[in-house]
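With one protein chain held back, the other chains of the complex are shown just where they sit.
We call the chains A and B, going by the order they appear; numbering starts again at 1 in every chain.
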Amino acid sequence: MGTATVEPGIESRVHYLNAGYGIKSWLLTTDHKRIALLYLASITFFFFVGGAAAVLMRLNLITPQGAVFEPATYNKLFSMHGIIMVFLFMIPSIPAVLGNFLVPLMIGARDLAFPRLNLLSWYVFMVGGLFMLYSVIAGGVDTGWTFYTPLSTTYANTNVISAALGVFIAGFSSILTGLNFIVTIHKMRAPGLTWFRLPLFLWAIYSTSVIQILGTPVLAISIVLVALERLIHVGVFDPAVGGDPILFQHLFWFYSHPAVYIMILPSMGVMSELVTAFSKKRIFGYSFIAFSSVAIAAISFLVWGHHMFVAGQSVYAGIVFSALSFAVAIPSAIKVFNWTATLYKGSVSYQAPMLYAIGFIGLFTMGGLTGLFLATLAVDAHVHATYFVVGHFHYIMVGGAVMGYLGGIHYWWPKISGRMYPDGWARLSAAIIFIGFNLTFFPQYMLGYLGMPRRYAVYAPEFQVLNVMSSAGASILGVGYLIPLVYMVWSMRYGPVVGPNPWGAKGLEWQTPSPPPTENFEETPLVTEDAYAYGTEETQVA
Amino acid sequence: MHSSTALAEQFDDLEQQYEASSFGMWVFLATEIMFFGGLFTAYILFRNFYLPAFEAGSRLLDVRIGAFNTAVLLCSSLTMALAVRAAQLGKKGVLITFLLLTLLLGLTFVGVKLALEWRHDYLEGFVPGLNWTFNGPDSRHLELFFCFYFFLTGIHALHMVIGVGILTVLVIMAARGRFSPQRYNAVEVSGLYWHFVDIIWIFLFPLLYLIGGRY
Partner (left out) sequence: MWQGFPIRPEQASTIARGVDHLYYFLTAVDLFFTALIFLTVFYFALRYRRRSEQEKATQVEGNLALEVVWSFIPLAIVVVIFLWGTSLYIRNSRPPEASTEIFVIGKQWMWKLQHPEGPMEINELHVPVGRPIKLTMTSEDVIHNFYVPAFRVQKDVVPGMYSSIWFQATKTGRYHFFCNQYCGTNHAVMGGYVIVMTPDDYEQWLSGGIRGETMVSAGAKLYEQLACITCHGTGKGPPFVDLFGRPVKLSDGTTVLADEAYIRESILYPSAKIVAGYQPIMPTYKGQVTEEQILQLLAYIKSLSSGEGKVTK
């Protein structure tokens, strides 16, 4: 079915990609689908910048004395890696790309509630990103992405203020996107689309949006206070002038813990879509998964102190935060079991999206369970701030969230571009990524328990073997991420053209042509069945 | 009805558009509560740590100006509510009058704050980072108080200025006949914002000016 020339169908039909040419039609668009692609380009760029920093870090860690960089440079690398990956890649990724593209399609609407606000959101994001790029070019920042005080307010002599402002500005993008999604999902569902008929991806996006709008403002003021203190040396956080450094940690983590759920919940939403589509089955336990999303969002605001067990917090506060942190693990476990059960007696196929889904389920389970180690007070007292933590969060964010993101991109790519990518290459990349990932990050659990601290430019010689393994894995992982960049771009021009529903999947987004017309649907659809209503009728590939 | 604020493309009907924009404003106000809430929390904590210095700082603020401004803002909320009512009833002239009054009251607030209060603070040397001149034993903590004072009232004033901008746009739209009893949502939603900014001040005024141990 491959073709080297463009099929007449896709070009003669008007859809969102060709409904206007020229740079203005893209930079001034209010079409949520085009805005999603603007975000896709931006965050892919930031992903590779942050990824380059990671490659350089792992290169340096091949030898105990630091193979390549001075400690001062290494410190900037890990700070930029963290800041860029968290604020300019992970937090926007699925919501701003897949969410923007799919939310209106999945609810049968023509666009989001506030399309111009959506465009503003992207511009705000880009301004934040520019501040960050400025910080990199002007010499970097070396406080770590956590900006702990008084290091960041008083002692660091790198570009703290511009980096902090970059984070502050990018945060508004997150708030506006979340606001848009909440209003859209509440007010613009197609007739017949009740809350409990929504695809679970939307429950996940909705829960994420609630966290975004409630948590991000607190980060905003924390980071502004840091910038202010750095400017005028007033003592909010610096004890030498009467401030409280622990206050900063409370304010910072009050947002930054829920932030990690901003990063994982949307991927979990993607999982529900992938396991159903690729096993042609209704989801097992719909309402359990839906309520789990909401529960995770709610409990996520109550656990921030688990980052501060050894910070000088009282033992009693530690106990409360520990208990709540265990509680937040339960809904995630429920989701994993339900996805697994969905495969039972299904009709399972293994295209690339499903491979990413399987990878996610296993790696998220392992990584999530290592969270239990950290929630356990007696064990955290040993592994806090070691490579164990680094392993834990990379299993969840990379083995989990990024795999979910890639799975989603591959699944919805035919809808976004109207073409199919080459599945052979896609599966190969998924396998390379899986192998490279585990080789990179599993040794880090071991390094952590052995006592290797994180954020170390040089390390004790007894840690070398595991570090070399990890760096070798990173090189493989890097290759794995580069391959999709190539074939996805290739497919935009040369991939075989597809119809509205190449996967034979359920969902309103598959009821409209690929790529969709600007207004999404010729007529507002009427919804009469539950989500994932496989088995009620033949769902042919179309 | 010839006015061109038509139904926006993404909405099915005017009612949906109306509900979406109201709900959107409520969600936005929720984020503002979290924003100011974080600042209030930090302020209250420091007040707890350094009570004498913070009380001294409170006493250095001019309660009369603060009270006057509070009265100005309360009146402006009244005129705003009356403006919304006028829009509901389709009374264009009354609407414009009340919008202008609200705008004027808002400008009065900002003007008094800048020209009277802050100018005075500047002349006395109360501005951290700029011309702070205190040197007593607790000066560091007093400086912290003034840092919060300027930051909190500054951010609030910024929100007021944005509100004044919104009101200006509303006046122009009203003059051009864009509003009717069926279509006045922008006025109502802006009213929500204005009331919220007022409520923030209602919290700020006692927290900064009144609990200074002067009573």
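Basically, a contact is a pair of C-beta atoms (placed from the backbone, for glycine too) under 8 Å apart; a residue touches a chain by one contact, two chains touch by 3 or more.
The shown structure was predicted, so the numbers you read here are calculated from the model rather than taken from an experiment.
Which of these touches the unseen chain: A:N100, A:T208 or A:T386?
Of the listed residues, the one touching the omitted chain is A:T386.
Can you say which of A:L17, A:I409, A:A457 or A:V497 touches the chain missing from this structure?
The single option touching the absent chain is A:A457.
Just one of A:R189, A:R230, A:K280 or A:H394 touches the chain that is missing; which is it?
Considering the complete complex, A:K280 is the one touching the chain left out.
Can you tell me which of A:W26, A:F45, A:Y134 or A:Y148 touches the chain that was removed from the display?
Within the whole complex, the residue contacting the unshown chain is A:Y148.
For the chain left out of this view, which of A:G20, A:P245, A:P422 or A:P500 touches it?
Considering all chains, including the one not shown, the answer is A:P245.
Name every residue on subunit A in touch with the hidden partner chain.
Residues of subunit A in touch with the missing chain: 71-72, 75, 142-144, 148, 150-151, 154-156, 239-240, 244-246, 279-286, 288, 310-312, 315, 318-319, 322-323, 326-327, 329-330, 333-334, 336-338, 340-341, 343-350, 354, 358, 361-362, 365-366, 369-370, 372-373, 375-379, 381-382, 384-386, 446, 449-451, 453-460, 462, 465, 534-535, 541.
Note that in this section only the chains that are shown with their structure count from here on.
Between subunit A and subunit B, what's the gap in Å when you average each chain's C-alpha atoms?
Centre-to-centre distance between subunit A and subunit B: 36 Å.
Note which residues of subunit B are touching subunit A in the complex, please.
9-12, 16, 19-21, 23-24, 27-28, 30-32, 34-35, 37-39, 41-42, 45-46, 49-50, 128-130, 140-141, 143-144, 147, 151
Under the stated contact criterion, what part of subunit A meets subunit B in this complex?
Within the complex, subunit A touches subunit B at residues 104, 109-115, 175, 179-180, 182-184, 186-188, 213-218, 220-222, 225, 228, 231-236, 241-244, 247, 251, 254, 519, 524.
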